[in-house]
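Here it is: the structure, laid out below.
Heads up, one of the protein chains got dropped from this complex, but the rest are sitting where they should.
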Amino acid sequence: MGVRAAVAGASGYAGGEVLRILAGHPGFEIGTLTAGSNAGTELGAHQPHLRSLAGRTLAPTTPDALAGHDVVFLALPHGQSGPLAEKLGEDVLVVDCGADFRLADPADWTDFYGTPHAGTWPYGLPELPGQREALAGARRIAVPGCYPTAVTLALYPAFAAGLVEPDVVVVAASGTSGAGRSLKPHLLGSEVMGSVSAYGVGGVHRHTPEMIQNLSGVAGEPVTVSFTPTLAPMSRGILATCTAKTRPGVTLETLRDAYGLAYDGEPFVGLLPEGRWPATSMTLGANTALVQVAHDERAGRAVVVAAIDNLTKGTGGGAVQSANLALGLHEELGLTTIGVSP
Amino acid sequence: MGVRAAVAGASGYAGGEVLRILAGHPGFEIGTLTAGSNAGTELGAHQPHLRSLAGRTLAPTTPDALAGHDVVFLALPHGQSGPLAEKLGEDVLVVDCGADFRLADPADWTDFYGTPHAGTWPYGLPELPGQREALAGARRIAVPGCYPTAVTLALYPAFAAGLVEPDVVVVAASGTSGAGRSLKPHLLGSEVMGSVSAYGVGGVHRHTPEMIQNLSGVAGEPVTVSFTPTLAPMSRGILATCTAKTRPGVTLETLRDAYGLAYDGEPFVGLLPEGRWPATSMTLGANTALVQVAHDERAGRAVVVAAIDNLTKGTGGGAVQSANLALGLHEELGLTTIGVSP
Amino acid sequence: MGVRAAVAGASGYAGGEVLRILAGHPGFEIGTLTAGSNAGTELGAHQPHLRSLAGRTLAPTTPDALAGHDVVFLALPHGQSGPLAEKLGEDVLVVDCGADFRLADPADWTDFYGTPHAGTWPYGLPELPGQREALAGARRIAVPGCYPTAVTLALYPAFAAGLVEPDVVVVAASGTSGAGRSLKPHLLGSEVMGSVSAYGVGGVHRHTPEMIQNLSGVAGEPVTVSFTPTLAPMSRGILATCTAKTRPGVTLETLRDAYGLAYDGEPFVGLLPEGRWPATSMTLGANTALVQVAHDERAGRAVVVAAIDNLTKGTGGGAVQSANLALGLHEELGLTTIGVSP
Partner (left out) sequence: MGVRAAVAGASGYAGGEVLRILAGHPGFEIGTLTAGSNAGTELGAHQPHLRSLAGRTLAPTTPDALAGHDVVFLALPHGQSGPLAEKLGEDVLVVDCGADFRLADPADWTDFYGTPHAGTWPYGLPELPGQREALAGARRIAVPGCYPTAVTLALYPAFAAGLVEPDVVVVAASGTSGAGRSLKPHLLGSEVMGSVSAYGVGGVHRHTPEMIQNLSGVAGEPVTVSFTPTLAPMSRGILATCTAKTRPGVTLETLRDAYGLAYDGEPFVGLLPEGRWPATSMTLGANTALVQVAHDERAGRAVVVAAIDNLTKGTGGGAVQSANLALGLHEELGLTTIGVSP
């Protein structure tokens, strides 16, 4: 008898990915699926790849519809998770794939979202020092943003070991699914294919304060982050290129040692062998982050590249990984490290 | 203690897909991996997505290296499977992903391949009438070609029910992985992206006699097939559009009934609800074939469209499905019907 | 002093392509640009690739705004061209990129569009026998649909020479720009990339009667067309695979002779040398149709493949080619046969 899980926002990309993983998870039983404007329609009309669930009818996203489950995954627009979570029992595990409860500092939230801060929940990145323990038994989890997942995994070992200066430049390419299923002209296939474009340039992307929060927490001092996201012609994947000045005496070996120390034994983060570099396709559909580090001696910089699937490790897989921990299941249950490639 | 499986040709796309599935299969234990020119290198250098196997060293493809396994999957160039299989024990299950043993008529083989015919093995398409039974206990299996898988599943129910004339036109789009990892200019990303092209036009594609064999077998009379493959800018997927004249009295209902009869209960073939049409992305990484049928009354034709992942249901997934049957395992073990999408 | 041209619907894909060509055309001067809901905004906000026109403000699409031009190109939704054209002077050349005036038989229009027929204008496919002459001096031109352009050029020589039976199967792949800039979920990049899908299956696509009209006209008898469009993961391009039974005695040589006869000297249609097959990328941004023919002796069929850029030869380039003829300019003026590749 599995843990009974509901998914709110099941017709979107994030909700669909949570369902894709739950459908193959031996520890979960899939209960109610809800949607906003798609309520009343069949899941198969929106998520035709989820064959075994195609005939399920979507309920409206209400506390009543979501009641009676052990776990509720929320994949909703910003601002909707808080009011809903309040009406779900305190003993229900609520896993929020949205941004509402990720930030600790209300001022950060207000600066970037312009609305009142909903609160702060345990942060669902088990690879951060101490975080695996913090998630055990949790009943509220804020799933990290997709970009912050990649960037934090790329950089925290360097900060944990004190190897780099607290001034970071990140340029990341994302597949279009990161923008969700929103009907905007710049997300049309005709506009996206054959083109890489920049957006949210100049420090205005809403994932920026989350990166700063994570890295500053590890560094023990304020870290400055210059973050530029770009849109690449692929559906899934994030490749984050991250660089910071190295501190005196740091070498490639120092760097690799720090990353080895951080990631040896981590089930879902792989430090690649020297000479191999991450490609997003290596992680497609997998809960894997691949990391590689170089030392540019001329420029005096560590350059770290991380690849994830934004919907898997960056959203739905990360959500299930943390839910496993919260529920006392094996952390790896229902999750694969193997990508679909080529 | 699982069934012990070896994979010959592990550094290619077909071998990689077999391994991707085996790695998540609860009934198999992965033994020796072999390669041709890549022997001696690590699997991770060629298949970086297969994280848990990345450190395995590839052995040369020899009978000795493949000895001592319960199952050997062959993913080799044409002509290599026969000599190798002869040296593997008769009690070893040999599953050939290549073409060598698919055709029953030696003349077909010689016409299209120009070499002597190696023989005919049980055909690994369990959905064909009687074939599931034929595969139970088999020790040699010829995995169908990717195009014939899609086309046979698209058309056999119409022939089984006698609804269409034995003169078929098929135009299919394939992702580039169908051509394997061969270094040819027309397979370079720069040439492929943003472009659909035709190749093998005029009935010369080597998968044509296999389609004819399958459909004629079901129809009980010779079926003519005009087959045109095209190359689409995607890595995986086949979308086959198949059409034949309908016989008198045939309606959309007759057609849908025949497909419903054929596919109700089939775990890996889905007849879509009316109004929905297959897209290859719905099947990415899944052992699923999706089928839909229309009746064009003006043209007097049934039009059937099928989508598969050429590497999964069309190669590695089909191979494992048949191996499951041959070994007496549950047919669905280790296989998913759920695609990775979007 | 060039011919003064206005473009209605300048913020859409078809209008943008007309403008792209006009901007490099030595015989035209670009006048008023109009739009529907985008009226009042800058062209550069919608068509950032049209650098030299980026600062132009879009006027609303009204007869007044379009008055005072020698040529008006209409790139509007169905049903809007007729009322507008009535209010433009009879001496103004009106070139309609839409469907309203393509069909000769009002019943065809009503069957496929469900609204009253607007009328029939001279058909802008100069390669059809007699059509070049019919366009000279015309003041109303209906630009062919993109699919009918490819299919008619693929098949008419075979019909003109009486080499094939009047029963045709066409399966065509199109880039997503053929659907225009409409905000529909299935046109999002996330859905389109990595996927080929079928739509409008079973003879229901609105371009079907136009193909029948063209081919029947050349054949001198009714031609049946089974047409299946598919959507490919690319922005531009159509690859049409067309097949019909050959009549007795027809050989590859007969076929090639007929195509050579039809296309020798045609500036914008190229019969490829034997052994080479069209790819849509060869025609990107060019007013070129590339054609190749095979004879499948086993199946008794001619198989003809044609590639065009749906927006260029299939829309904007075809429009300018016909406008050149109507205005007495050199047919090739401002048009290139050279694609942008790779």
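Think of it as A, B and C in the order they're written, each chain with its own count starting at 1.
Convention: a residue touches a chain if its C-beta (ideal position, glycine included) is under 8 Å from a C-beta of that chain, and two chains touch if they have at least 3 such contacts.
As the structure is a computational prediction, the values presented were derived from the model and not from experiment.
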Where the missing chain makes contact, among the chains that are shown: A, B, C
Contact partner of the left-out chain, one of A:Val7, A:Leu239 or A:Leu311: A:Leu239
Contacting the left-out chain in the complete assembly, out of C:Ala8, C:Ala286, C:Val305 or C:Leu329: C:Ala286
Absent-chain contact - pick from B:Ala104, B:Met193 or B:Leu252: B:Met193
Omitted-chain contact residue, chosen from A:Glu17, A:Glu42 or A:Glu191: A:Glu191
Touch residues of chain A, complete complex, unshown partner: 167, 169, 171, 173, 188, 190-191, 193-199, 201-203, 208, 224-226, 228, 230, 232-237, 239, 241, 243, 277-282, 284, 292, 294-301, 303, 305, 307, 342
Chain not shown, touching residues in chain B: 13, 175-177, 179, 181, 183-185, 187-194, 233-235
Residues of chain C in contact with the chain not shown: 13, 16, 20, 23-24, 44-45, 47-52, 177, 193-194, 235-236, 270, 272-273, 276, 279, 281-286, 288, 290, 336-342
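Here, only the chains that are shown with their structure count from here on.
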Relative to chain C, chain with the most remote C-alpha centre: A
Same or different residue numbers at the chain A/chain B copy interface, by half rule: same
Averaged-CA centre spacing for the pair chain B and chain A, given as whole angstrom: 35
Distance from the mean Cα position of chain C to that of chain A, given in whole angstrom: 45
Per-residue overlap in chain C, given as positions that touch at least 2 other chains: 188, 190-191, 193-194, 233-235
